[in-house]
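This is the structure I have questions about; it appears just below.
Apart from one protein chain that is not included, each protein chain of the complex appears where it belongs.
Think of it as A and B in the order they're written, each chain with its own count starting at 1.
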Amino acid sequence: MARYFAIRIGRAMITIALVVTFAFVVLRLSGDPALIIMGPEAPPEVIAAFRKAWGLDDPIWMQYFDYFGAIAKGELGRSMRDGRPAIALVLERIPATLTLTIPALLLKLAIGIPGGIFAALHRGSLIDRAVMIGAVAGFTVPSFVLGLVLVLIFAVQLGWLPSGGQETWRHAILPVFTLGIGGAAVLARFTRSAMLEVLGQSYIRTASAKGVSWRAVVLSHALPNAAIPTVTIIGFMVGTLIAGAVVVESVFSWPGVGRLLVVAVANRDLAVVQCILLLVAATMVTSNLIVDFLYGFLDPRLRSREAAGAH
Amino acid sequence: MTAPLVSVDRLVRIYRMRTGMFGRPRGVCAVDGVTFSINRGETLGLVGESGSGKSTTGRLVLGLENSDAGSVAFNGSRLPAMDTPEWRASRARMQMIFQDPLGALDRRLPIAAQVREPLDIHAVEDEAFRTARVQELMRSVRLSDDVGQRYPHELSGGQRQRAVLARALATKPDFLVCDEPVSALDVSIQAQVVNLLIDLQAELDLTMLFISHDLRVVRQISERVAVMYLGRVVELGNADDLFVSPQHPYTQALVSASPAPGRRRGERIVLSGDPPNPAAKPSGCAFHPRCPSAFARCRAEAPALVEVAPDRSVACHLTGLESPAAVALGAVA
Partner (left out) sequence: MADLSLPGSTAAKRTISWPRIPPVVAVAILWVVAMLVVAILAEAIAPYGVTKMDLRNRLSAPGNAAHWLGTDELGRDVLSRLIFSIRISFLIAFGATAISAIVGTLLGFLAAHFRGLAEQAVLMLADFQASMPFLILALAVLAFFGSSLPLLIGLMGLYGWERYARIARGLAVSATGQGYASAVRQLGAAPSRIYLRHILPNIASTLIVSMTLVFPEVILLESGLSFLGLGVQPPMTSLGNMVGYGREYIGSAPWIMLTPAAIITLTTLAVSLIGDWLRDKLDPTLA
């Protein structure tokens, strides 16, 4: 068990290291980092000080380590637009994003999982077909199209809901719904196939042949086993709590991290971009680790396999 | 007497396995000091149970795996290192046929294309020559021409094995290793394929190493036989003599277990103990836990393969001892 976790943590650290390396490489490849981050109008002394502070005259491998060190200390540069530290900008936007993504996640779970389970249990029925069509639609309709169509219907034509901005709670309805529906579709499809696979296993037939009520079979055999792969995808969704609303925030002019990222990319405000990139990586890695930990407890095969010493 | 075509000297092959990513590496010795030689035009049969290391030996002899110690000489010179251009070129001189012909064939290509492949690989002559040669090969393994257009899954087991044989013989190799080539075939087909091999050997002056666990087949095709147990050769000699009067206790048990006309029931030697497991090799003579004649020395010291008669070598502490009394006294000879 300990080895299982050690491996997972090792992998997580490698992923973070890779992301930092990625940022470093991209940063270096695209030109002089001092000019890029400070901006072309910065006075020469500022640029020189920046180069010194970031060791840009040192050999490249030393810069690499310095970069790591800077990241670890939280020095992620300043936004070009207003000179404030990038971290501060990003952090202050997080609540706005979470206001959308957390309810959306709940919506996904509330619709997707029951929908998928129901469809699997009543395979071939009308509900199953409806769920499958909904799932396919959710996957093929891009989020911005869905959002704009909803705006068209509910804001423009019907006038019930506002089309953008963050003033009242009603402004959050359409964005949450847009986010939630797409994810619900994916989750429904996934849950359905996980359930179907589990239901097709012989131990299910054995249990019901033994006379266990169908309900008990589902609750105590099918669901727990289908839960295991489903946890992975939920983990991924949790990991994207910060990053998952980029497009939707732009559609609805919602001032969250996603919108900040898009604006920063358009303005080539690299410090902000870099900061968001690292933040997203940290979030993803953490949620993957949590999923891995949960797996270790949930899946008895992992527990006993480790005990037997196999890999 | 001319030098042997293939000469194997104290070959060793240890498989290193690791238990998991952080486990301690262990070594499993599959081949533990094997020595023999094969003369030109002769067939050496290699007999043993699973776990004896015979398949590994076959691969080592062809240079398909690197040995950890010892050497293999082909036609007087050492084999080139694996996967070098010289090694690839040497494939034209030595080939192998396998237990599972279906696995050895590409399911997407028709048979004729696969039989032709060695000629393409080694750039033999020209297009017309290769086409003619393929036809010649198909005929020599007694496959009708239309079989060439079929796919491997459309053929029977015997036909597939003959196709693999045709492919192996495409470049007129001097040496052929057959690793359990008939074990997966029906008994009646086995006889056909074995007879085919014998005929081809005479026609083409092939030297063969025939690996099998089936004594009857080995006896039919081999001039000389080597018996392996847990990575070592325990007996080596002329095939007919060896089967008529085996010297090593293991060989005796093997021979008694295989049915032969005229032998009475009740003479079977049944071995006790666990089947051979290369990962848990006993000390001294690897056979001693199961040997009905084992004594103290057998556990302590592994016997060397010594020549006890012209064209017969045995690795056993019993041979060379004068009398059963000496054995009973546990004397160290």
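The rule we apply is simple: a contact is a pair of C-beta atoms (placed from the backbone, for glycine too) under 8 Å apart; a residue touches a chain by one contact, two chains touch by 3 or more.
All of these numbers come straight from a predicted model, not from anything done at the bench.
Asker: Given that one chain is not shown, what are the shown chains it touches?
Answerer: Computed over the complete complex, the missing chain touches A, B.
Asker: Quick one: say which of B:H122, B:K172, B:K281 or B:R299 touches the chain that got left out.
Answerer: Only one listed residue reaches the unshown chain, and that is B:H122.
Asker: Among A:P142, A:G165 or A:P224, which residue is in contact with the omitted chain in the full complex?
Answerer: Touching the chain that is not displayed is residue A:P142.
Asker: For the full complex, which residue in B:N66, B:T131 or B:Q149 touches the chain that was left out?
Answerer: Only one listed residue reaches the unshown chain, and that is B:Q149.
Asker: On chain B, where is the contact patch with the chain that was removed from view?
Answerer: 62, 64, 83, 88-92, 95-96, 98, 100, 103-108, 117-118, 121-122, 142, 144, 146-147, 149-150, 154-156, 158-159, 164, 167, 189, 192
Asker: Since one chain has been left out of the picture, which residues of chain A touch it in the full complex?
Answerer: 11, 14-15, 18-19, 22-23, 26-27, 29-30, 36, 136-137, 139-145, 148-149, 151-152, 156, 193, 240, 243-244, 246-247, 250-251, 261-262, 264-266, 268-270, 273-274, 276-277, 280-281, 284-285, 288
By our rule, only the chains that are shown with their structure count from here on.
Asker: So the centre of each chain is just the mean of its C-alpha atoms; given that, what is the distance between chain A and chain B in Å?
Answerer: That gives a centre separation of 58 Å.
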